[in-house]
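Notes follow the structure.
Complex shown without one protein chain; remaining protein chains in place.
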Amino acid sequence: MKKKALSVLLMTVMGAALLAGCGSSSGSGSTGAGSAATTGAAEAGTETASASDGSALQVDIWDNNQLDGLQQIADEWTKTSGVPVKINVITWDQYWTLLEAGASGGQMPDVFWMHSNTAQMYMENDMLLNLDDYIAKDDAIDLSNYYDGIVSLYSANGHQYALPKDHDTIALLYNQAIFDKYGVDTPTDDWTWEDVYNASKAITDAGKADGVYGYAMNTSNNQDGWYNFIYDYGGQVITDDHKGTTIGSDASKAGMEMVRKILTTAVPQTMVAESGTDSLFQSNVVGMITQGSWMVNSFYSAEGHENYKWAVLPYADVNGNGSCDAGERQSCYNGLGWAIAANTEHPDEAYSLISYFASEEGQKKQAELGVTMAAYKGMSDAFTSAFDGMDLSAFTKIEDDGTLYFRPYTRKTTVWEDAIQQQGCFLDAWQDPSDPDKMSTACDNAQKIIEDAIAAE
Amino acid sequence: MESYKAKKAAGTAVIHIVLIVMSIIMIVPFAWMILTALKTNQEAISVNPFYILPHNGWHWENFGTVWKSYNFLILYKNTLLLIFFRVVCACLTATMAGYAFGRLNFPGKNILFSLVLVQMMVPAQIFIIPQYTMVSKLGAINTMFGLVFPGLVTAFGTYLLKVGYEGLPKDLEEAATIDGCNVGQRFLYIMMPLTRSSMVSLGIFTAVFAFKDLMWPMIAAPNAEATTLSAALAKMQGQYSNDYPSMMAAAVLAILPMVIIYVIFQKQFVEGIATSGGKL
Partner (left out) sequence: MANTKTKTKMTPRARSEAIWGLAFVAPTIIGLIILNFIPVFQTIWQSFCKTGDFGKGNIFIGLKNYQNMVTGTASAEMWQSLWNTIKYTLVQVPFSIAIAMLLAVLLNRKLKGRSVYRTIFFLPMVCAPAAVAMVWKWIYNQQFGLLNNLFHTKTAWISDPNIAWLSIAIIGIWSAIGYNMVLFIGGLQEIPHDYYEAALIDGANGWEQFWNITWPLLSPTTFFILQTGIIGALTVFDLMFMVMDKTNVALSKTQSIVYLFYTYSFTENNKGAGATIVVILVLFIMLITFFLQKIEKKFVYHP
């Protein structure tokens, strides 16, 4: 109906253009206008045609840093398959808008990334291709070779909807020069969060005149930041069954109290929000930050990287025995998935491509090129050795010495994730970390917000 | 007389001071954009010392890097085509409708014209969700047609051209009627050429607003190959996040063509936008 009406409109416009074109002997302006409108319609037609052209597989991702490496791996695949691959990078917000538009309008890219925030919704609505039969026939893929959390994230009702792409861990990054300048001992792999607090306070106090701070935390990045404190102290943002939370428990509050203490010595949140912890760190005004393995490249290639050192993510000595016991050092991990549109015209080619990405060979390349850590178990060393001259063992040590927990998710993760960052919840505490009551109240409010959100799902 | 002259000179001096101060305020953001674009990122985020001018040479290559990594050629092409189609569609439909509303009698004229007026009074945000749904149902996301779509017709332009046609003297057309010209010929050969200034105003107005629009290209054409300069800048902020020289270089590249055209045709620009606005 709408299509018809639209074509009527287009015809009218074009007809009018032709009319103007015929009598063009006098008015020079109308000649231009006439031919222009005609080519306009033609142009629009060709653009649509090329979008659905079957020759190249369309792949959508959201991280510009990974484009070159992934394109390189995809080109390898093209050599054997003969099918070209076109990778598009779209920013995070627009990525989901576009994907959702494609899902509603029936025009999705052939292959794209899935994320824990949205995977459930896409799987339940049958937007992703069911991979069960393909995997069963594929010798290159054995799901037991991958981190469990990632495999189970992308399965629903016993079906697998995406192949694991990568995983990540968190480490503590510090600037040796700043520690030396203010005579503070540098972080070790045995540090607790209390040690971090003391060092941060010492640097912030000593560096006041220079505008140097000991620590910077981006409170909007929960994965490399405050989530880990909650888990170290024995709390959970989302319980294992994805149906509840213990964010308001005493254990969680103890973790958030430590966050609060560190924030009192850290860069104010207003400044972090504008510049990002990575920029602040690289401008030599911050002693320590926590960062995920996906960020390594930007520090490795930065000026002054010879001063940048990594230490294992600190732990919380909850039982006070002076050593790190089971569960006291936790690192959040997340993993993306390679998914295929359920309505793609090239399911076989698309599966062949993601199978190559997820295969031992593809995963190894991804790690060796320094794109990200592999989702394939036992390849983390390949990633860390990709960065010659920078010791990245902190990212692999935590896999042996600590506990990895999967990034908390529910069916509609973003709803509560955004809500607890607002006023009336953690925002109040971020803005005024000096008041312990605000943090404690925020935990109580978060408990309620998350419970309500899960109930509404 | 002497004191009057002195007073006048002093007054002129004060006026110049006010105008120069304002000019500086207007210019500084542009200057800072260019200066930052010529630095390394390390210089740009250096606070102690703080650099106004690039310190280690002028890094003109930043422009080339951004040009390549963001494929500005395609962005320019898309923006140019969007402006072109929007202007053509707006001028074409508006001049016909404006002529009919301004000079012809036909049944339902008043009701139909009231539709035009009503559209002008409603904020455009109310159309966006359904327009987006239509484009997405047609599979026209990330196409030129999808980008042009909301600007296929223009109520404002119709109104502007109607006023233009109404202002033309009546006897012009009557003479042609006696010569046996039909309505179409009268429109094409006599009336339309006379409203050229209104058309130019509408064209510039449409072009500038197509160039500046952000929300529509962001949602209707998010792909790097399909998007416009404005929307690409928004995207860049997400991707280059804290590489300030690159972002500023991109901003310079994005505004440069329009600024150059403006400086050359500034009289038409200022008048075009002022008359379009003034008659609204």
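Worth pointing out:
The first chain written gets the first letter, and so on, giving A and B; residue counts start at 1 in each chain.
We take it that a residue touches a chain if its C-beta (ideal position, glycine included) is under 8 Å from a C-beta of that chain, and two chains touch if they have at least 3 such contacts.
Because the structure is a prediction, the values reported are computed rather than measured.
Residue-wise, the contact with the chain that is not shown comes from B:100, picked out of B:38, B:100 or B:160. The omitted chain makes contact with subunit B at the following residues, 12, 15-16, 18-19, 22-23, 25-30, 32-33, 36, 44-45, 47, 50, 92-94, 96-97, 99-101, 104-109, 112, 115-116, 119, 121-133, 149-150, 152-155, 158, 182-184, 187, 208, 211-212, 214-215, 219, 229-231, 233-234, 237, 244, 247-248, 251-252, 254-255, 258-259, 261-263, 266, 269-270, 273-275, 277-278, 280. Even with one chain removed from view, subunit A keeps its contact list with that chain: residues 2, 5-6, 8-9, 12-13, 16, 93, 96-97, 100, 103-104, 121, 124-125, 127, 218, 220, 268-271, 273-275, 279-280, 283, 285, 414-415, 422-424, 427, 430-431.
Everything that follows uses one rule, which is that only the chains that are shown with their structure count from here on.
With centres defined as mean CA coordinates, subunit B is found 36 Å away from subunit A.
By the touch criterion given at the top, residues 40, 42, 45-48, 81, 84-85, 88-89, 91-93, 96, 132-134, 136-145, 148, 152, 184-185, 188-189, 192-193, 196, 199, 218-219, 222-226, 234-235, 238-242 of subunit B touch subunit A in their complex. Put simply, subunit A touches subunit B in their complex at residues 2-3, 6, 9, 13, 16-17, 19-20, 23, 26-27, 29-30, 33, 36-37, 40, 43-45, 47-48, 51-52, 64, 88-95, 97-98, 101-102, 104-107, 210-211, 275-276, 278-279, 282-283, 285, 303-304.
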